[in-house]
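Up next is subunit A:
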Amino acid sequence: MINLIFNLLMIFLVITAFFMVFTKDISNSVIALPVFGVILVVIFVILQAPDAAMAEAIIAAGLTTVFFVITINKTEY
Partner candidate 1 sequence: MVIPYVVVIILFSLGIYTVISKKNLIKMVIGFTIVESSLILLLILIGYKPSGTAPILDRQYEIVVDPIPQALALTTIIIGGSVTAVMLALVIKIYKRYGTLNVDELRKLRG
Partner candidate 2 sequence: MEAAVWVIILPLLTAFFLGISKLYFKKILFPLVTGSAIIYLYLLISVSTNSYPPKVYSVGGWGLLGINLMVDPFAAMFLLIIAILFLPVILFSLKYIKIDKHDYFILTYLMIGGIAGMVLTADLFNLYVFLEVTSLSSCALVAIKKTDKAIEGAFKYLIMSTLGSFFILLATILTYHLAGTLNMAEIALEFKELPFKLKSILMALFVFGYALKIGLIPLHAWLPDAYEDSPIPYNVLSSGLVMKAAVYALIRVLYIIFGIDFLSESGMLAIGVFWGVITFIIAHLLAFQQTNLNRLLAYSSIAQIAYITIGLFVGTDGGLIGGSFHILNHAIMKGTLFLVIGIFYYSLSAINIKDIKGLGYQFPIISFTFVVASLSIVGLPPFNGFITKWLIIEAALEAGFGYAAFFILVGTFLSLTYYLKVIVTLYTKTEKKIVIKDPGLSLRLPTIFLGSLCIVFGIVPSLPLSLINKIPQFLLDHSEYIRILLGG
């Protein structure tokens, strides 16, 4: 069961990444970034890596998205 969920998440990860890269509007791709991060966090939990999941959740999905939002805010894109 876990393997099925794991493989589904992997496919969903790739779909989010493609969406992030190939949308025209920048704010769409920045909004997709935390989705990408959260899926990665769930994958790390399935792979028995709690430390990395926590760090990924806070830094890569959390703070990096905030920095991107500030950049979009400052450059009025």
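Following the convention adopted for this analysis, a contact is a pair of C-beta atoms (placed from the backbone, for glycine too) under 8 Å apart; a residue touches a chain by one contact, two chains touch by 3 or more; residues count from 1.
On how the list was made: all candidates are chains of the complex that A comes from, given by their letters.
Remember, it's a predicted structure, so these values are computed and weren't measured experimentally.
J.: Check 1 or 2 against subunit A and report the one that touches it in the complex.
T.: It is 1 that touches subunit A.
J.: Which positions of subunit A touch candidate 1 when the two form their complex?
T.: 3, 6-7, 10-11, 13-14, 17-18, 20-21, 26, 29-30, 33, 36-37, 40, 43-44, 47-52, 55-56, 59-60, 63-64, 67-68, 70-72, 74-75, 77
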